[in-house]
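See below for the structure under consideration.
All protein chains but one are shown in place.
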Amino acid sequence: MPFIPHTHADKESMLETLGIASIADLFDEIPDRIKCDSLPDIPDGISEMAMLHHMAHRAQEDASGVCFLGAGCYDHYIPAAVWDIASRGEFLTAYTPYQAEASQGTLQLVYEFQTMLASLTAMDVANASVYDGASALAEAILMAVRVNRKSKSRRVLVPASLHPSYLATVRSIVTHQGIELELMTSHEGLTAVSDVDLENAVAVVVQHPNFLGLLEDVDVLTNRAHDVDALVIGVVNPMSLALLKPPGDWGDTGADIVCGDGQPLGIPMASGGPSFGFLCTRMIHVRQLPGRIAGRTQDKDGNHGFVLTLQAREQHIRRAKATSNICTNQGLLVTAATIYMTLLGPQGLHEIASSCVHNTHRLVDRLTELPNVSMRFATPYFHECVLDFGESTEALQQRMLDNGILPGYPLTGLIDKGDQAMLVCATEVRTEQDIDRYYQELTNG
Amino acid sequence: MPFIPHTHADKESMLETLGIASIADLFDEIPDRIKCDSLPDIPDGISEMAMLHHMAHRAQEDASGVCFLGAGCYDHYIPAAVWDIASRGEFLTAYTPYQAEASQGTLQLVYEFQTMLASLTAMDVANASVYDGASALAEAILMAVRVNRKSKSRRVLVPASLHPSYLATVRSIVTHQGIELELMTSHEGLTAVSDVDLENAVAVVVQHPNFLGLLEDVDVLTNRAHDVDALVIGVVNPMSLALLKPPGDWGDTGADIVCGDGQPLGIPMASGGPSFGFLCTRMIHVRQLPGRIAGRTQDKDGNHGFVLTLQAREQHIRRAKATSNICTNQGLLVTAATIYMTLLGPQGLHEIASSCVHNTHRLVDRLTELPNVSMRFATPYFHECVLDFGESTEALQQRMLDNGILPGYPLTGLIDKGDQAMLVCATEVRTEQDIDRYYQELTNG
Amino acid sequence: MVETIFDKSRPTRRAVAQRVKEGFAQQPLPEHQLRSAPPMLPEVSELQAVRHFTNLARKNFSIDTHFYPLGSCTMKYNPRGVHRAAMQEGFLNRHPLTPTSHSQGVLACLFELQELLQNVTGTAQVCLTPMAGAQGELTGALMIKAYHTDNNDHERTEIIVPTAAHGTNPATASMAGLIAKEVEVDADGDVDLESLKRVVGPKTAGIMLTNPSTCAVFERRIQAISDIVHDAGGLLYYDGANLNAILGRARPGDMQFDVLHLNLHKTFATPHGGGGPGAGPVGANELLAPYLPTPMVTKTENGYGWLDRSVRPKSIGRLSSFMGNVGILLRAYAYSMMLGANGMRNVSAYATLNANYLMKRLSNAGFHPAYPDRRATHEFAISLRQEAKATGVTAMDFAKRLLDYGFHAPTTYFPLLIPECFLIEPTETETKEELDAFADAMIAILKEAQTDPDLVKQAPHQQPVGRLDEVQAVRQLDVTAH
Partner (left out) sequence: MVETIFDKSRPTRRAVAQRVKEGFAQQPLPEHQLRSAPPMLPEVSELQAVRHFTNLARKNFSIDTHFYPLGSCTMKYNPRGVHRAAMQEGFLNRHPLTPTSHSQGVLACLFELQELLQNVTGTAQVCLTPMAGAQGELTGALMIKAYHTDNNDHERTEIIVPTAAHGTNPATASMAGLIAKEVEVDADGDVDLESLKRVVGPKTAGIMLTNPSTCAVFERRIQAISDIVHDAGGLLYYDGANLNAILGRARPGDMQFDVLHLNLHKTFATPHGGGGPGAGPVGANELLAPYLPTPMVTKTENGYGWLDRSVRPKSIGRLSSFMGNVGILLRAYAYSMMLGANGMRNVSAYATLNANYLMKRLSNAGFHPAYPDRRATHEFAISLRQEAKATGVTAMDFAKRLLDYGFHAPTTYFPLLIPECFLIEPTETETKEELDAFADAMIAILKEAQTDPDLVKQAPHQQPVGRLDEVQAVRQLDVTAH
């Protein structure tokens, strides 16, 4: 009985206290007809040793090589202290801090996290996480519609250059509340501001850098949206904000809601999850912000302490009228991200972001030395870039993979002539030798 | 300045408090002649990321294959919880518990460790560790000579079948106190009791199982030594004690001092160190036991608590007359071993030991199916066995290595016709497939 | 005084070993896109960071440190081996968009987990992507909606939830664009069938239930409920939060549920992480399986691969950026390998034994189970209403005082219909001694409530802070340090 501490004597004495003969008696309220008395297709249990042996084998199968993939998940270096501390039992095996006095560790950490995210995005307030970047955008759109009382419309404008999985997720979730999503067209990879019909939009989504790595004209987009009383939802990579103008400063008055995926902040790629989504906003909208929020308060002796606050927004109080159904969030990842941001600080984060920008530009410069390789778009990009390889990338990708390089994300079906293009990314962990290897493997082809 | 928190402002304000212009002034008592102002042959510092990149590369070079090596260091499975908990900052970064009230974690753990080791060896008391098995034996011999007031002799008998590194270490250390080491001859790998001239011996060392994996006749050896008032020092593998008669029960009255290496108890092989040495003895000898000892006592309210006790034996009090010069010991490994023993319990340890015995016997049975492979010694062995391969093992070893198998420890120079023999070991982590692979690689040769 | 990490921050201080030294003198980004002032992140040394967060950790109760009988949350032991399994480099370094040819290891695990969960729940297909119970619920609600839409049954806009339901159930209904209709629970904790018959009708899209229910009793008339709802054209959704009670003993699929989610972070022992992450896989019978979200994992002769919308046209679509919380799924898979079939059946056996034993000890001591004539399931509710009336000491006060005794409090004031409620879930991984100690503490606190009620009402006394003022926290909102 793995993980069950009962000795035979324990069991007998407990049954005696209960006045029953066997544990089976405890299930006597379950109608016999729906009882099952075995799980024939499930094998016997194995030891931790055997399990880890098996899992080590599985993990080794996936050791795939030098990563030039980005597209929403990034191969950043994570300082050793981050997960050493996040894996402490007290963080790992606590739950939502319902009993504040016994959860000051988690609560203070969340409060500090909120402060960091608010500062990074230049917003007033952040929540304690939602599931991931895609679902964060869905929540942001639902929130925008609740918040924007000026608009009776449910028309939300979304850029064509939005991460395709985000778009798909948003579609699955928000359309059920009668929200209409409308794609804004792109020119040269950028949202074509002049084409956009903003009339009647309740909110406008801006992803920056966009899915193709390009820098949008966030100031113009923000101002134009605000001109017609549409809310601006910024979708950002938090790492980019070490360098780029934060959404709170976009245009004349800044974005209204900011969301994104926290993975670049100390979260392993790990097949894409668990990561966490973040949501920030202005103080005036805080009561429409979904998710947990930690607040600072006092005990009876005037000592500072932290609690979950504004719980009246949440499902366990407000039920059908709650801002969201979210309950379990991504707390452990928030813990890691908070430690990560603390270890890096403003300067460290700035250097990493700069290094990513530098490395990707270096990679692009190098690869475009080759006659058939070119940049697809001419505008400034952050740490991802669409390269045109002048031929179908399918064989090329497989060849590189077999030589231990993940060459980038094929854009087949996502952009015009996407089958010839890949989105490439070189983070701070990529070395000059890695870039060389990419170049060499490409020329070897 | 890695790991140094001082800002420029901090430094300036501290210098101001000190009334000096620069940090260099603080070194003005060092004669200029012996100052050095650079370390020209040492490169510049690198980031944690770069360091780990480098170290990962180095570690990968050493991933050497399926291990059938034993010879004093064993490839046991270590439950994940062991090092997860031992690596907690409070265990990892505390030091010797000089301030008992702020070190109850370490102290209680050591007390529990002592209890476990005493019970495992059937002795009264254990210390909180010495460096490793070899140095533990040296300390045990020095202790025996101090303890055995009946004998004026300094002659200590050591079996020929003792681990060769233990013998070498003991030689380096104990002979400087005028102790004479004398080898007892072996017959068929076992200490030849009848050959031994015990007259005038102050102590007799018994390793069991001995270096060749064989079970000595511990009862007879113990009784014969005690007959002439020599002390018996048992050198044991703690894992074996889950199955084998503990030294405290050897012969009519048991061994007097027991030592060994704790590596089998949850310590990674890690190139042989850090591990820890343990030392156990009878209560009457406790004041001659070197090393830290934790004891239970009370605070003023009668609450139980733990302290370092019998400190008057130690170098920081007794100085030149101390029982040993040991100060820093192997505390962290003791922490791991204590958690390991707790997770396994008596039954778990018994199963692991049995599994090792079983697997090695299985391996031996399998390999000796081959016409040129045979057991060198006919007597019972524990989880290591000397196999004769009927040819020089040099090429064989290299071939196996290149195919990912560490086939055993070559006994060249250590026993008669040692160049044809290897000491093999199959612990609980070796599977039937591993044994098969060994067999196959051997026949492929 | 509590210092935040920002109080420890000093301009230009930093953890130098984390500096990335790369030449990037030239800045290829346009000036107007750049940030003008750096973000106000803490500026501390590495030791300061390590010490700060280590000491924060030490202020938490957790499974690893305390008995944590938080009802409905299944705070069982989270095996360290499972954490190790998922934290291997091969898994951690895998980019989610790595082609399947180089992802067979993780795909094999996910595929086998899908199959295992199908077996355990008695469903036809399982999709692993939902990232927590609530997202699983949303998935289910959307699938029900999609099914009705597919059948041109556009009037089915209502979903039935018991009054005792978890808050996520009605919240999910709203999120899915459905209207939550409440149904009463009777004095024994079962759904009131008359009440159900009243709300059911042509607008009924379905019903959301957990069984055992949030009243912590087994819904005995599940067959009748199923018949009533199905006969009305509605579908049955199973909220898997309480699966720990019946794991391997009764399968939701066999109870006629059409679609369900599991809470892997509960039943499958993945760590709760101070709030998450979780994983809420959804399973469905043949009827609803085509609507499951994407991606799912498939096995073909060429190995494992993804199933996306192109081959699952009826799918409600994607719910996450990539593939949900894969790391949590791997943990659940590893855990289930160690349990095996018998281990799973023992989970429900001993979770139930522990809950019934503790309920018995408390009722022997004079406490009042909410449903005294019912078996406890893996958890049970008691009502402290009489104690509160007699002494003025509320369930909240009891909860706070328990902390001083070294126990995390049970879930309080849920389900809402039980006054001064404690929902107590000991889980199968706790010893009899721990249960006894908890019962003894409850008895001791009851005595304190009678003799020195203020002691309890002012609790906790031995925590890093005294009882915190939640009203002030809302009134004087302070949610960032700057």
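Order as written gives the chain letters A, B and C; numbering starts at 1 within each chain.
The criterion applied here is as follows: contacts are C-beta pairs under 8 Å (C-beta built on N, C-alpha and C of every residue); 3 or more make two chains touch, one makes a residue touch a chain.
What you are looking at is a predicted structure, and each value in this text was computed from that prediction instead of being measured.
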What chains on display are touched by the one that is not shown?
A, B, C
Where B:Lys11, B:His187 or B:Lys417 are the choices, the one touching the absent chain is B:Lys11
Where the missing chain touches chain C, by residue:
8, 10, 13, 17, 45-48, 50-51, 54-55, 58, 63-66, 77, 79-81, 338, 429-431, 433
Could you please point out the chain A residues that touch the chain left off the display?
1-10, 46-50, 79-81, 84, 89-90
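As a convention for this text, only the chains that are shown with their structure count from here on.
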Inter-centroid spacing, chain C versus chain B (mean Cα positions, whole Å)
46
Per the C-alpha centroid definition, the whole-Å distance linking chain A and chain B comes out as 47
Got the chain C residues that touch at least 2 other chains?
12-13, 18-20, 44, 46, 50, 54, 79, 81, 83-84
Shared-contact residues (touching 2 or more other chains) in chain B:
48-49, 79-80, 84
